[in-house]
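Missing here is one protein chain; the remaining ones are kept as they sit in the complex.
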Amino acid sequence: MSAPTDDITVAKGPPGVDPAILHRPGGSVDAPTQLALYRQMVRMRKFEKRAYDLFLQNLVKGTSHLSLGQEAIAAAFGVAMDEKDYTFATYRGHAHTLARGTSMTGVMGELLGRSCGVLSGKGGSMHLTDVKRGVMGSYAIVGAHLTIALGAAWSAKHRGDPRVAVAFFGDGTTNIGAFHESLNLAAVWKLPVVFVCENNLYMEYTPIRTVTAVDNPAADRASAYGLDSIVVDGNDADAMYLTARECLERARSGGGPSLIEARTYRTSGHSRADPGKYKPEEEVAAWAAYDPIDLYRARLLAHGVGEADLDAVDETADSDVQTATVEAQASPPPGLDLLMHHVWSDGGSSWRN
Amino acid sequence: MSAPTDDITVAKGPPGVDPAILHRPGGSVDAPTQLALYRQMVRMRKFEKRAYDLFLQNLVKGTSHLSLGQEAIAAAFGVAMDEKDYTFATYRGHAHTLARGTSMTGVMGELLGRSCGVLSGKGGSMHLTDVKRGVMGSYAIVGAHLTIALGAAWSAKHRGDPRVAVAFFGDGTTNIGAFHESLNLAAVWKLPVVFVCENNLYMEYTPIRTVTAVDNPAADRASAYGLDSIVVDGNDADAMYLTARECLERARSGGGPSLIEARTYRTSGHSRADPGKYKPEEEVAAWAAYDPIDLYRARLLAHGVGEADLDAVDETADSDVQTATVEAQASPPPGLDLLMHHVWSDGGSSWRN
Amino acid sequence: MAELSYRDAVSRAIAQEMDRDPSVVLLGEDIGAAGGVFKATVGLLERFGPERVRDTPISEQAILGAAMGAAMTGLRPIAEIMFADFFAVCWDIVANQIAKSSYMTAGQVSFPLVIRSGNGGGLRFGAQHSQAVENWAMAIPGLKVVAPSNPADVIGLFAAAVRDPDPVMFFEAKGLYATKGEVPDGELVDTLGTAKVLRSGTDATIVALAAMVPRALAAAEVLAARGIDSTVVDVRSLVPLDTQTILREVSATGRMFTVEENPRLCGWGAELVSIVAEECFDDLDGPPLRITTPHIPLPSADALEDLAIPSVERIISTIERAMQS
Partner (left out) sequence: MAELSYRDAVSRAIAQEMDRDPSVVLLGEDIGAAGGVFKATVGLLERFGPERVRDTPISEQAILGAAMGAAMTGLRPIAEIMFADFFAVCWDIVANQIAKSSYMTAGQVSFPLVIRSGNGGGLRFGAQHSQAVENWAMAIPGLKVVAPSNPADVIGLFAAAVRDPDPVMFFEAKGLYATKGEVPDGELVDTLGTAKVLRSGTDATIVALAAMVPRALAAAEVLAARGIDSTVVDVRSLVPLDTQTILREVSATGRMFTVEENPRLCGWGAELVSIVAEECFDDLDGPPLRITTPHIPLPSADALEDLAIPSVERIISTIERAMQS
């Protein structure tokens, strides 16, 4: 990891983004929060790197989508959200699930299709859910969960419950109909929901700019719903955290929805099968030099946090990942009787008498 | 009809609309074109009033949706479009179909479910289509035809054919997903398509402002697709015509799509069954005083067109409507063999051997 | 006991459930101030207020997503999709999200919600506003599917649907909204998954659903006069399916005829024929037959639409011919 520089301490902004358009949230982040942010990111990173190793060993079946390089966004919300707030994630939801405190074993077990998985292996990598921790599901069809998140927000508002719903999604998702319907309805009903677009420049393999009529796929649509346009540095954990707090507070205090466009980059392929060859070398290099964890570690060091403290975080994460891997691998596959369970809320699946 | 006044000659703008936001297209409309616009509107009006009488006599079955009060929009495009351009209409498509030259008998026959109907009675009021005249269909599910119109525009562009596709739809349609997908893709592919939102203030019975996050449901979304925001006086046939020409030319010359929001008012109910009780009296009165045909007749008279010339147009329209009604009523119901025709393009319907 | 229209039964049913349970909320297009395009929600806004009766934009995906999200967090939403054909614009939320999420999450979430919709033809609305699509829902694991044929069943089954902990697709037969029937006073609650034997006969069993039920009954009367004595079963609920009642009645007569409004292929009738063929093959005296709309979109003109949807005459002639051969 690189040494702290002033440039890094006041993040110079993501590659290719005009710094002038960046949202600069007010406030500052205190030291314990910073450490929490760092810890979150490191845990995500290490967990997903291990998951990737397990794919390569063919132990993770099906597909899976990593957030490598995008961790600051999920981490910021993980730290900023109240314990009872609702998270709605996508197929790319490992980080967002871990961010809410779901156990690594539960997530790893799910990736491996083991009975210790949060869904007993029935959902797989794309459907992580942990209702007890507010993770209301990961949804694999682009756009749908934005509508569902607004429903949870509506329910909270209706019940007089101060929870906020947060929906994470990608740049590509801004071009599907459900995005439009969700933003409009959430705005009209002034719902406590935060829509977080993680603009990582690509849908699957296609650059978002080649298929989108505006430069900022989310932020340039905000005015269509009467919302503020917010582009934020998604690789700057502090900026993300302060923006998250701002929007969560707006939601909680009756100010209605927000739409955040976080600029970031997915350093891995889109999914397991993708070597990512469509990415220009210079782009990859520029973003590699703007890694959110490198940036943040450098910043914390510059702010006087001890290297040993950070190393301790790293080591704990390493050992947590190791424990989770061992536990998940030791867990048996789901019992075959599970096949016919859970279609209905009584636990069964019968459609006839 | 009221006497010409200066106020009317330079339309003062639709009730409730800040005149400052109105698009003021350049150019002027010559006298023959003005007469054509007047003629179109009068034909639509008289045709639909007759259709309404026939509903009341229970001769038109099913549902049907009138454009009474909105005629200037369809008329303007009917006059401005090239003969081969494509029209994509909604269930509220009588006017838009007549505007392209489809026979009144064909339309009336379709409403009455007779064999002389443009669809031999198989489609009914909501699906008027007359491909020979560029009427590529009327679609009854909100939003869909915007996607289809862009497909026709894509095809024209791809084939090097100078046709433009025009899709008409209502304010309520701006909140459905297909609207968003269509506008974005049309903009990205720079397609020769004009999206015409007829903002008549209501979806079915619900005021559009109560369910939409912005004041101008179409125009305030234009920037989300990199398009100009255009609000035009939809009851001013000249303004509509010049705007139509401007957008058609832009499309034809490779300038890509336009999104027009035409402010207007539906003076009838939403559909046959609707007495329109939800409309405030003052609103109804204000718009009654801003009727597009009254306005236009007054303007033409003020411009020196002879009253007799306009009366002649009115009378011809009356007799055309009468002829169409007689012809349609004399036409037999469709042959029962038609039931099993036209599922496939070979004319048949068989799904097995 | 009072006579009530099918349409008014819907609003009475909704009111009954909203009265009982404050977590029941209603949303859809034009359902509030306007009382619904079919006038099936008249008076509910006035009675329960704008927080519980919510007019929405034309955003079917958002409507159903809102219902789904609300159902998983403590409300019991009733969502209206105006015409059942419009399920096609929001099928993802129904088929991929609501139906599958309980299973995918190993039961972490459940969806106590009802989606009601005007289904089927007969009103000359043409191909895009007339299809009977209950088989779309039946083909999706994770949905309960109900389609009542009369006002009393509307209320009882609707109440059961609202109280059910799982998502229920409630198909109201558009062609029946204006029809009337006797309805007992007081609270009505029926049971999902129960078919009803409306007429008992010895020669044939006619199994019908929703708008086809009155036609099946009418046909049975004529057939009886001609010497064919039929049982008529109203399926009422496609999922759960009361196969016990149906198999028993079919076995008793040895013949089954389904009367289905849906286009021919892959309807609930095909499913029933398959179940009957598998489970009471030896009791059959002849092939189970389906009387359906042909496999065509619905035409608008009245003569054509009437020809398309199974009519009393077609039911009679099909059964007569089959029983004679």
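Read from first to last, the chains carry the letters A, B and C; within each, the first residue is number 1.
In the analysis below, a contact is a pair of C-beta atoms (placed from the backbone, for glycine too) under 8 Å apart; a residue touches a chain by one contact, two chains touch by 3 or more.
As the structure is a computational prediction, the values presented were derived from the model and not from experiment.
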{"item": "Which displayed chains the hidden chain touches across the whole complex", "value": "A, B, C"}
{"item": "Of B:Leu37, B:Ala99 or B:Ala156, the residue in touch with the unshown chain", "value": "B:Ala156"}
{"item": "Options C:Ala270, C:Ile309 or C:Met323, residue touching the unrepresented chain", "value": "C:Ala270"}
{"item": "Option from B:Gln40, B:Ser182 or B:Thr206 whose C-beta touches the chain left out", "value": "B:Ser182"}
{"item": "Hidden-chain contact residue, picked from the options C:Met82, C:Ala95 or C:Ala161", "value": "C:Ala95"}
{"item": "Chain not shown, touching residues in subunit B", "value": "86, 119-120, 122-123, 127, 129-131, 136-137, 139, 141, 143-156, 158-159, 161, 165, 177-178, 181-182, 184-185, 188-189, 338, 341-347, 349-353"}
{"item": "Residues in subunit A touching the chain absent from view", "value": "61-63, 113-114, 117, 119-127, 139-144, 172-173, 175-178, 203-206, 210-212, 273, 278, 333-334, 336, 338-340, 343, 349, 351"}
{"item": "For subunit C, the residues touching the chain missing from this view", "value": "85-89, 91-92, 94-96, 99-100, 103-104, 126-128, 135-136, 138-142, 239, 262-271, 273-274, 277-279, 281, 286-290, 294-297, 299-300"}
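Note that in this section only the chains that are shown with their structure count from here on.
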{"item": "Chain located farthest away, centre of subunit B as origin (C-alpha)", "value": "A"}
{"item": "Rounded Å distance between subunit A and subunit C, as computed from the means of their C-alpha atoms", "value": "41"}
{"item": "Sites on subunit B at which at least two other chains make contact", "value": "175-178, 210-212"}
{"item": "Subunit C residues counted as touching two or more neighbouring chains", "value": "56-57, 59-61"}
